[in-house]
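Removed: one protein chain of the complex. Kept in place: all other protein chains.
Our next item is chain A:
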Amino acid sequence: MSEQTPPTLATAGSVPPDPDRPTPVDRGGAPGTAVGPTQPPPSGLRRFLHGAAGRNIGLVIALVLVCVVGFATAGERFASVDNLMTILRFAAVIGVLSIGMTFVITGGGIDLSVGSVLGLASVWASTLATQTMAGDIHWIVMVGTALAVGTVCGLVNGVLIAYGRVVAFIATLAMMVGARGLAEMIANRQTQLVTVDPFLDFFRADLLGISVLVWIFAAVAVAGWVLLNRTTFGRRTLAVGGNPEAARLAGIKVKRHTMYLYAIAGLTAGIAAVMMLARTTAGSSTHGQYYELDAIAAVVVGGTLLAGGRGTIVGTVFGVLIFATLANVFTQNNLSISAQAVARGVIIVAAVLLQQRLAARHRST
């Protein structure tokens, strides 16, 4: 493995030192979802604050603050182009997972299994059999395997939740445990080195000086943004998450849609597995451990409502970047992994508290 194996990347840091995080800025507007202004604000400044800039201003400030702290404590080591690329490469894997997670959470669900599914897909795509076939035919076989494994796992989640009426938390918890176990069985707890060089050459390359992995993240984020904000699929997602009964009575196929949402999460886990294979040059049953929590934290901090009905891809991207940068700052300052873990716990609690306050504010109006 040529690259440093991240302990757990994007493992959040301490509470971001910004007072006004994501959404409190606007009450009426759905962060990142509404296309037009949700209320006609009187003055130009108000309009600005209610608009896209206002929605994400807290996140921008948080990101800037983290960078300032990084520069102050680690100086040039932090503020180098190399380090920036490292942060982005780390952010990319969690980032792709988080885009899928944004859909599930916006649709009123939760997916605890994406990290394990990532691990399983990475193992399945790097077995001797798959790699031999990939060597004979094309490296795309590995990619196809990973995506298929991820999507099928997502579909199983989706079917259980939508049609089997298993609570999302439980169904995906079972998948989280089961997929991890299956990955261990397949890999026999061994690290499976990737030997298909064209695969590594492709994914470890740079394009315009930026890693292909980062480009993949960007592409997934843009696709996710379009899907959520500009398509009928996205509208259905908001409706299903906001009021499933109303959606059903309006003729939307709520169950089928719910199933699709988990399939999307599974698909992103498959994509993330490919990226992980490339970055670490190996498949392992330990890949992706706790990533589901990092993804959920990034999504929630980004301003997507845990209760569903509101989602923001832009916010999620910011959430991912903030956490990745924080983790990097900690590493630069040689903070122990345990301390990082404590910090991650704190930040998740903070995010949930924020969510509850927002929800309470909503109910009171």
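Here, a contact is a pair of C-beta atoms (placed from the backbone, for glycine too) under 8 Å apart; a residue touches a chain by one contact, two chains touch by 3 or more; residues count from 1.
Keep this in mind: contacts and distances are computed from a predicted model.
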Problem - Chain not present in the shown complex, as UniProt names it (candidates "Tryptophan synthase alpha chain", "Carbon monoxide dehydrogenase medium subunit", "Sugar ABC transporter ATP-binding protein" or "FtsX-like permease family protein") - result: "Sugar ABC transporter ATP-binding protein"
Completion exercise
Where A:G158, A:G224 or A:G242 are the choices, the one touching the absent chain is A:G242
Handout entry: Touching residue (missing chain; options A:T73, A:T132, A:Q190 or A:T231)
Key = A:T231
Practice task
Over the whole complex, note the residues of chain A touching the chain we left out.
Solution key: 27-28, 30, 34-42, 230-235, 238-239, 242-243, 245-253, 309-310, 362, 364-365
